[in-house]
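Every protein chain but one is kept in place in this view of the complex.
Note that the chains are named A and B in the order they appear, and that numbering of residues resets to 1 at the start of each chain.
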Amino acid sequence: MSAQLVIETQALCKVFGNQKALDDVSLAVAPGAIGLLGPNGAGKTTFMKCLLQLQPISSGSAKLLGREVGAEGREIRKRVGYTPELDCHIPGMAGCEYVTYCAQLCGLPFQAARQRAHEMLDFVGMGQERYRKIDTYSTGMKQRLKLAQAIVHDPEIVFLDEPANGLDPKGQRQILELVQSLWRAYGITVVLSSHMLHDVEQICEQIIIIARGRVLVHDSLANLKARRRGSAEVVVPGRHEELEAACARRQWPCELLPNGHVKVEHRSESLNPLLNLLHEIQLAPLEIIPSPNALEETFVQALEISHAAA
Amino acid sequence: MNPVIQARELSRWYGMVMGLNNVSFDIAPGLTGLVGPNGAGKSTLIQIITGQLQPSAGSLTVFGRTPWNNPALLQRIGFCPEHDAVPGDLRPLDWLGGLARLSGLDAGEIPGRCEAMLDTVKLPREHWSKTMGQYSKGMKQRVKLAQGLLHQPDLLVLDEPMNGLDPMGRQEIAGLLAERAAGGASILISSHILAELESLCRNILILNWGRILASGSQKEIRGDLKNWSEELSIQCDDPEKLARHLFDAGILLGFDLEPAAGLLCIRVKDAPSFYPAWTGLLLGSGVTVHAIRSQSRSLQNIFQKVTA
Partner (left out) sequence: MPLHDINYKHWEGIHLGVWSRRRAIAWNGLTACLQVRWMMNLVVLCWGLGLAAAAVLFLVGQLLVTDSAVGRWISTLNPNLVMFANLLAGWLKNHPEISVGTTQNVLFYFMGTWLMRVSIFALGPIIPLLITRDLACNAIVIYSSKAVTRGDYLLGKFATAFGFLTLTWLGPVCAAWFLGNLLAPDWTFFWHARLALENILIYGLSSMAVLSLLALGVSALSANEKTTTAFWFMWWILGGVIAPIAQHTRPWLSHLGFGFNLNQIALHTFRVADNIKSAADSIPILGAMLENLRPATRSALETPHLAGTCLALLVMLSLAAWAVHLRVKPE
């Protein structure tokens, strides 16, 4: 795996009329599993579309996999996969035909395309449905098909826009496991754009937050969590008041959350002091989750700063 | 406490196709989550509750009365559907105003109420003058919620209420719903996002293949599952040392080690006798603990076990 940057932008701007959708975005992103977050209408989707050349850039430069996005469109797109949020299949085709066709559009010879199509459909867990017309597919099957067409040509980077949208919990888990394996097991960089912070936390190691057309945060998830170390969400079977009183004695701020958990700011590097406190009051924790909602808090904080600066 | 919704041997068939098959349950006041795979019968149930469908057999009552053909009862129910069902060529205030009049609200109050409702769902004022056809998914969702809340219903039924909302929006709406529930309204949320339901709802109703698999609070359901072995994962500096210590203490049913990630996953059979000694065991092992997570407590896990 080369250490080459997968995404490089310099002062990237995109203007719609008199509205700046992207304002001076400069990023250098290494390969990995990247979470792309941002409020609706913030420029997150526009950013992806500019990189994929679905929208022309107004000014600045962008490089994808080391090549200029405007100049070498076809070459780049041979090695890039994309799953849009909305349905985008060609009606009247069977699933395997569609994926074969998509592979051919990326330059694979027909025999290889057909072979890869079926391999990818196996990978995403599609069985005999692949021979039926796509119009008859359920949401889960359509999402799998989208993923299959995005990776059939063995791309180096895949852009996924809400891949688990509309799926039931089982379907969500299956798609997310597949997406997770793309980077961890097969070295394909994944850029996941989603509003489900829970999913992003599970899969991604790097986080980019875009709001109001600017990059607010670009850091690894580990760093973001480390910054929020010192707080933990404690799940106890009862006796919350005793826990709160004990925390008050040690002057640790604590708060009872709506779901019945207790959030404690223990301000230490590990959970051992908190365990000591629990041992003292003879209260066994069912769970202790460190820096809970780290991503959500980073997100909210970043937005607040951006609003204040605006 | 009187249940808000009661179903007794409720069935709904579409010819040979089964929508709901002989379900009986009670939904208590407060926040309840409705979960189930696609095709489980959630939409059918919601349509019966909101008076859009009649049962084929059995009964369903809301506040003690049948919703079908019952405008007086429907006045107390608010519904926010999943689909983008807002008319594209109207402005939000016009639409809400029209609906308010249909609900029989006092004409003088209507403009003020509609504006207040749009503020409550945090639809920015600059968008109020646009027609709803130009709205994004998230904005349409907020207007739908506003129409559901407009007549201060006692029961609010929401089908995928967070669809299309960004994390900030989800937080805002979750807060709004928690507020309403605290104020005495009952809320039934159907959603696929288990993480959100877990934090928001105390009670859960799990459907699959037109049948009820579980109903009650998350705690009750968890307690009722047979062969429930507590599964915990502990993140620490020296998982092997901790494993050895716990093994020597004789409480382990089985364990998995991931030394690279610093994770130790353990399975414990007898929870009541395990927990009282738990903190002592952890501290006694001498390792630095960073996280304790339960693999088996989450709603995701309950759902998996129940629908397996």
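In this section, a residue touches a chain if its C-beta (ideal position, glycine included) is under 8 Å from a C-beta of that chain, and two chains touch if they have at least 3 such contacts.
What you see is a predicted model; the values in this text were computed from it and never measured.
Partners of the chain left out, restricted to shown chains and counted across the full complex, are A.
Among A:G107, A:P237 or A:P253, the one in contact with the hidden chain is A:G107. Annotation: of A:K44, A:R130 or A:H153, A:H153 touches the absent chain (contact as defined above). For chain A, the list of residues touching the undisplayed chain reads 49, 52-55, 73-75, 77-78, 80-82, 84, 86-93, 101-102, 104-110, 112, 116, 119-120, 122-123, 149, 151, 153-154, 181-182, 185-186.
To be clear about the criterion, only the chains that are shown with their structure count from here on.
One simple way to say how far apart two chains are is to compare their mean CA positions; for chain A and chain B this gives 23 Å. Residue ranges on chain B touching chain A, taken from their complex, read 35-38, 136-138, 164-171, 178, 192-195, 198-200, 275-276, 278-280, 282-283, 288-294, 297, 300, 303-304, 307.
Against chain B, the residues of chain A that register as touching in their complex are 37-42, 138-140, 166-173, 195-198, 235, 237, 257-259, 269-272, 275-276, 278-279, 282-290, 296, 299-300, 303.
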